[in-house]
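Notes follow once the structure below has been shown.
Left out: one protein chain. Kept in place: all the others.
Order of writing sets the labels: A and B. Residues in every chain begin at 1.
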Amino acid sequence: MAMLEVEDLNVRFYTDDGVVKATNDLSYRIEAGERFGVVGESGAGKSVTSLALMRLIDEPGVIESGEIRFKGQNLLEMDEEEMRSLRGNEIAMIFQDAGTALNPSYTVGEQISEAIRYHLGLDEAAARERAIETLESVGIPSAAERYSDYPHEFSGGMQQRVVIAIALSCDPDLIIADEPTTALDVTIEAQILELLEEVATEFDTAIQLITHDLGVVAEFCDRVMVMYAGHPVEMAPVEDVYYNPQHPYTVGLMSSIPRIGDDRDRLQTIPGRMPDLIEMPPGCNFHPRCPYAEESCTRVDPQLVDVETGDPADPINSDAQTAACLAHTGELTGELDYEVTVRGEDDLPGSDGAASSAEVTDR
Amino acid sequence: MSLQRFVLKRGLITIPLLLGISLLTFGMVHAIPGDPIDFITLFTELDPQTEMEIRAEYGLDQPVYIQYIDWVTSAATGDFGRSIITRDPVIDEIMTRLPYTLVMGIMAFGVTLITAIPTGVIAAYYRNTKIDQASRVFALLGIAIPNFLLGLLLLLVFASWLDLFPILPPTSRGILSYDMLVYTLLPAITIGTGSTALLMRLMRSSMVEELDKDYVRTARAKGLPERTVVRKHVLRNSLISVVTVAAIQVAFIISGSVVVEIVFSYPGIGRLLVNRVGNRDFPVIQAIVLLIGVAVILANFVADVLYAYLDPRIRY
Partner (left out) sequence: MSSETSQRTTERGRIRVTGFDVDRVESRDSLSSWEPDLQSEEGRGRLEYAWKRFKRNRLALFGAATIGFMILLAVFSRPIQLPSSFPVLAGQTVQPFSLAPADPANQDVLTGYQEPTLENVLTWPPTGLYLFGADWAGRDILSRVMYGGRWSLSIGFIAVAMALLVGVPLGSIAGYYGGKVDELIMRIVDMLYAFPFIVLAIAVIAVLGRGYWEMILALVAVSWLPYARIIRGEILSVKENEYVTAAKALGSRDRSIIVRHILPNAMAPVIVQATLSIGTTVLVAAALGFIGLGLSPASAEWGVMLNVEQDAIARGRWWAGLFPGLAIFAFVMAINLVGDGVRDAFDPQGDQTDTDTGGLR
């Protein structure tokens, strides 16, 4: 049994404009210490997934059906008190905008200590000690002095470190990081990711990283789930996703990344827009934007299937690469005729890096 | 910046404001077409000798700007001249009545705080439920009902029908007597109703705003119990913005007192002002208007300082 198993999760928002199907039969798992990436454009349902894990979905949202098993227990069946003892304690969350995630009226140290006091039962002095240690471990200099500073006295990157410190303070087994670096500039982003990596390894914490940045995922994650319009469309170990994408949407995302040395004159995008989650296209949600779509794609809503065998996917028990496209169930008449090339791959393994880089003259 | 420097900066802005309103108040009299002396003499014909004496007494023989300087400098020491009607020093007339208005105002303020803040918090927390709807209805009622109507109805019900209060204030007993204090409850509640309605709406919207903020989600994500989240995190930030408005209730209470004191024949400054307007007793009118302006400006100043004290972002 994996540490976290999500099975057939359905989250709906009942708004004045209609019912928003934020997630649809979502299933995945995360092992202890694993780093799991959730990728997709804005509005794909990524954040909802994380909030659902913590049961922090506010009205008008409802978790309609499904199970979320954490260490064997179904979170959706717990009462609020049990859930609260997990939040911040065994499952912690890191938010995107650190500046607004911190309460401006309390010192940074206090915001860490209160979680420690509440969950670990330490007294004020002991909690303070531990909070200072945590601040140090996230790389905040002069942690003991900075304990009594207010959030607005920190820079953006430092604030995010504080948020990470809060998440770490009670030694969680799972950290959900919701776009932790999106609001930061690239150099700070690199530092934060490095920090997360260190921390994860040192404390053996699993991390669910949500992002729309493929570069970040490549750096950081072991397995990836690509989401589109509330559905998982591809799930695979990270290498496979990059070197062997199997879903047209993933292919589209990958081809949109501009490369230095590209000889195209225009930036590639995926045409169209992600649909409103209230009114989705029939059949495969991606078909209006997919170059390989056919008529059958408008009738059948593809399920996640194993790309090799075409059998329905079982994300909870298997690591096989899966994608939700008719091409893999044999119902597609055409072919997914894209190509993935790696410059320098034709060289024999073992040839030195210098020769490979000399090869890069595709112009 | 530190609190002291903040106070200093604010203070520097306030001073020209005070001067400005003194100019306005002074200028009021001279905005009327005609000769100010006619208000004093009530348009009777006087021999030139008496007229000159009166002019000298009221400083009307000086150029306007000198009159202004004289008036402001005296005012700063509390000398506003004499009433045209009663010939008593204006400052005396004001001082005998000021305690009454102050007591009533403080009572009204207290009533407001005690009622508005808890109800606003509850309405915000249970927003869009029946409790919230009910509070919004009450707030609307409180704002729409004219304070003089409310006062008259209170008198009708509690003084005439139920005989719990006298119809007129027991002025012979002085402000701090039990009878007087009890009587003062009626005007205080009258003013307090409107003021509560306003403050409650503000408290509610301030809390609602805070409840939607990200740090609340963070606090919940930490697993803290809901009451801690609300009491510790949300309330603190909501109160900050309410504090400023609570201080501005001073202006509201002053406006209320002008009318309500008439309703209850209450011997305060508001009633003094209204009575003397009809007679155009300008020394008194000017003095009271100036005092009111000063009071409001000071209240705003205190509110600003309080705000800076409570919100760390401004101070440091």
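Keep in mind that, in the parts below, a residue touches a chain if its C-beta (ideal position, glycine included) is under 8 Å from a C-beta of that chain, and two chains touch if they have at least 3 such contacts.
Keep in mind it's a predicted model, so treat the numbers as computed, not measured.
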{"item": "Sole residue of A:T201, A:T269, A:N317 or A:T333 that reaches the chain not shown, by the stated touch rule", "value": "A:T269"}
{"item": "Among B:V7, B:I145 or B:L181, the residue in touch with the chain that has been omitted", "value": "B:I145"}
{"item": "Sole contact to the chain not displayed, among B:I114, B:I167 or B:V182", "value": "B:I167"}
{"item": "Missing-partner contacts on chain B, residue numbers", "value": "16-17, 20-21, 24-25, 28-29, 31-32, 140-141, 143-149, 152-153, 155-156, 159-161, 167, 197-198, 201-202, 205, 208-209, 245, 251-252, 254-255, 258-259, 262-263, 273-274, 277-278, 280, 282, 285, 289, 292-293, 296-297"}
{"item": "In chain A, positions touching the absent partner", "value": "17-18, 218, 239, 242-243, 245, 248, 251-252, 254-255, 259, 262, 268-272, 275-276, 278-279, 281-283, 287-291, 293-295, 297-298, 337-345, 349-350, 353, 356, 360"}
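Convention: only the chains that are shown with their structure count from here on.
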{"item": "Interfacial residue positions of chain B with respect to chain A in the complex", "value": "213-215, 217-225, 228, 232-233, 236-237, 240, 310-313, 316"}
{"item": "Complex contact set, residues of chain A against chain B", "value": "54, 56, 83-89, 92-93, 95, 97, 100-106, 114-115, 118-119, 150, 152-153, 163, 166"}
